[in-house]
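Have a look at this one.
Apart from one protein chain that is not included, each protein chain of the complex appears where it belongs.
Letters are used for the chains, namely A and B, taken in the order the chains are written, and counting of residues starts over at 1 for each.
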Amino acid sequence: MGVKPVGTAPGGDNAIVTQMSPNWITTRLDFLVNWARANSLWPMPFGTACCAIEFMATAASRFDISRFGMERLGYSPRQADVLLCAGRLPFKLAPVIRRIYDQMPQPKWVISMGACASSGGIFDTYAMTQGIDTVVPVDVYVPGCPPRPEGLLYGILLLHKKIKGETMVDKAIREEEVLRRGALRLPPELIDEVSEPFGNSVHQTRSA
Amino acid sequence: MGEKRTVGLDLATPGMDASGQPVRVPLGVADPRGEIGDVEGGIGTEHLLLNMGPQHPATHGVLRLVVELDGEVVVRVIPHIGYLHSGFEKLGEYRFYNQIIPLTDRTDYLAPMANNVCLAMGAEKLMGIEITERCKVLRVIACEMSRIISHLVWLGTTAVDLGAFTPFLWTFQERERMYDLQEAWTGARLTTSLTRVGGLMADIPEGFEEGLRKCCKRLPKVLDEAERMLTNSAIWCARTQGIGVLSAEDAINFSMSGPMIRASGVDYDVRKDRPYLDYETYDFEVPIGENGDVYDRYLVRLVEMRQSVRILEQALDRLPDGPINVDDPRVILPPKTAAMNDMESMIFHFKQVMEGVRAPAGEAYVAIENGKGELGTYFVSDGTAKPVRWRIRPPSFINLSALPKMAEGHLIADLIAINASVDIVMGEIDR
Partner (left out) sequence: MNPSVEALRREFGDKIGRALESCGDTIVYVDVGSAREILGWLKDAPDQEYNYLIDVTAVEYRDPELPLEVVYLLFSLRRKVQLCVKISLPKDAKLEVDSVVPLWQGANWLEREVFDMFGITFREHPDLRRILMWETYSEGYPLRKDFPLRGRLSRAEQVRRALHANPEAHYSLEELSIAEAYNDLPEDMRRRLASGERDEIPEAGGKRTDG
């Protein structure tokens, strides 16, 4: 931990410093802010499908998400820091996640849990977005179908790492352009490109 | 929401003015528009419209309920579903029969092994394959484990919905123990893909039987604890008894199945009425409710878990030795070593992987009793290796369709209890 009680009292009297020191810290503001943010992330669980069950398992007795300061499940986007999309995101749900994301106050982060949320997974069909990043920006992708609770916890730790690397000086990190309804956040060509089937699914649906 | 409609019928939202802004009616003053709402003692009331979901913690997934309320009383509920529609059935038409099995994990993801079993049974009926004795017993074990896991999740989440958090931790702890067994067997906690057409993906691992026996011993104690907390609790009874009553006639008319129809007093269990996997040779009872309310559904599910333990113990006792797969190289992949070493096995391996297993033209419907109700697989084949139509008969989809009927006239808080009692899983409802 980098928070150390250090300080010099005016006048330079060491005895006073020793007396006062428990009430003084000096640290980088960035460090303090990021430390506080990372260790008390309030999740907004956007659980849709199978991954939500694993998220529940992560939150329940054995894996205990409260070790990471995340046991306060928000269910209200207005009091949440991290949007945790656990599960498939069909097109019918796309405007909903966009609305929820827009309602969250800054600073906010997004974890995309599982293959379907990250890339559409095995559902390369007419009904599914091929990854939630076509709709909202994503900070951490957790692979797996579904990810094990340990995998999700690792993703959360990665997010901690990312948060701890942020700085308040760079305002661009927290800048957000609110899109009007129906606007795409990526250029259409890019959405088409990232939605292309890849790997095994190309062959599996070759006849399609 | 676009512009106002200009048809003769006045369907404008009573709470909104012409420009779509909410109209505030001062308390104690009769509604000037008179015809809307009940006017009693000069206090104008109007129905409130409440939207729950699709992202609401109490709707068990991405279900959206539009509720019309008169004070706290539910006048009407209109469920909106489809927020998790992923095109399973369409996707199945582009897959070989064995390739569909991974899809079934993700329909009812609270009981994946039972879904796997149902799909394999459908394909086997279509192809006329008779599975081995050991496979049958192992599949019974898979089905009953699934039922227990599914009911445990139901019990935990329903208790949370009604304000009791502790049973959630107990049931999830117990479920984790079942999951460990499931994982040891299939390699996955949730997406098991246990079965193959004509057999199983793998035999049970070493230590599985002892582990399952231990689970069978412990589970009734956990249920006892949960029951001590809930069954006679005044709060639990007040929140569940007489709530969401569905008569036997209605239950049949709404095509309900599983605990929903049995709690209403109809003795319908696929395991007894259309036995599969030799269920008729197991000794177990089917619990039947009397009142058809939320409390009876709770009791039925608890007894079902205890009966599942009985079935599991019987299955473990009778588990025969022998192969798990049928002896037919056209259906079952040859072992890797054989495929690498002899020509014939390699050809069978190649043909199966590249061309799939052909099913004769025809159609087959099989149903199993899943935790949610009657889970069916309906296959139509035109003689190729991919089905023309793969249909899941989704129990919770059909059970949920009676929600408006059950919730009418109850309080909004009871709606949560009723919705929880249906035991829905959106992956299966929306498919």
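Everything below uses one rule, namely that a residue touches a chain if its C-beta (ideal position, glycine included) is under 8 Å from a C-beta of that chain, and two chains touch if they have at least 3 such contacts.
These figures come from a predicted structure and were not determined experimentally.
Trainee: Touching the hidden chain in the complete assembly: which of B:E72, B:D224 or B:D382 does that?
Mentor: Going through B:E72, B:D224 or B:D382 one by one, B:D382 is the residue touching the chain not shown.
Trainee: Write down which of B:L49, B:V73 or B:I288 is the residue touching the left-out chain.
Mentor: Missing-chain contact among the listed residues: B:L49.
Trainee: Among B:R213, B:R274 or B:R306, choose the residue that contacts the chain missing from this document, as touch is defined above.
Mentor: B:R274
Trainee: In the complete assembly, which of B:A202, B:I235 or B:I252 touches the absent chain?
Mentor: B:I252
Trainee: Pick out the residues on chain A that sit against the missing chain.
Mentor: 91-92, 94-96, 98-99, 124-127, 129-130, 134-135, 181-184, 188-189, 191-192, 195, 205, 208
Trainee: Where does chain B touch the missing chain, residue by residue?
Mentor: Residues in contact with the chain left out: 1-2, 5, 7-9, 11-15, 47, 49, 51, 64, 66, 68, 76, 78, 80-82, 85, 87, 89-91, 94, 125-126, 128, 250, 252-256, 266, 268, 273-274, 362-365, 367, 374, 376, 378, 380, 382, 388-389, 391, 393, 397-398, 400-402, 405, 430-431.
What we mean here is this: only the chains that are shown with their structure count from here on.
Trainee: Roughly how far is chain A from chain B, centre to centre by C-alpha average, rounded to an integer in Å?
Mentor: Computed value for the inter-centroid distance: 30 Å.
Trainee: Chain B touches which residues of chain A in the complex?
Mentor: Those residues of chain A that touch chain B are 46-50, 52-54, 56-57, 60-62, 73, 75, 87-88, 90, 92-93, 96, 100, 116, 122-123, 125-128, 145-146, 148, 204-205, 207-208.
Trainee: Give the list of chain B residues in touch with chain A in this complex.
Mentor: My answer: residues 54-57, 61-62, 82-87, 90-91, 94-95, 99, 102-103, 105-106, 109-110, 153, 168-169, 172-173, 175-176, 179, 189-191, 386, 426-427, 430.
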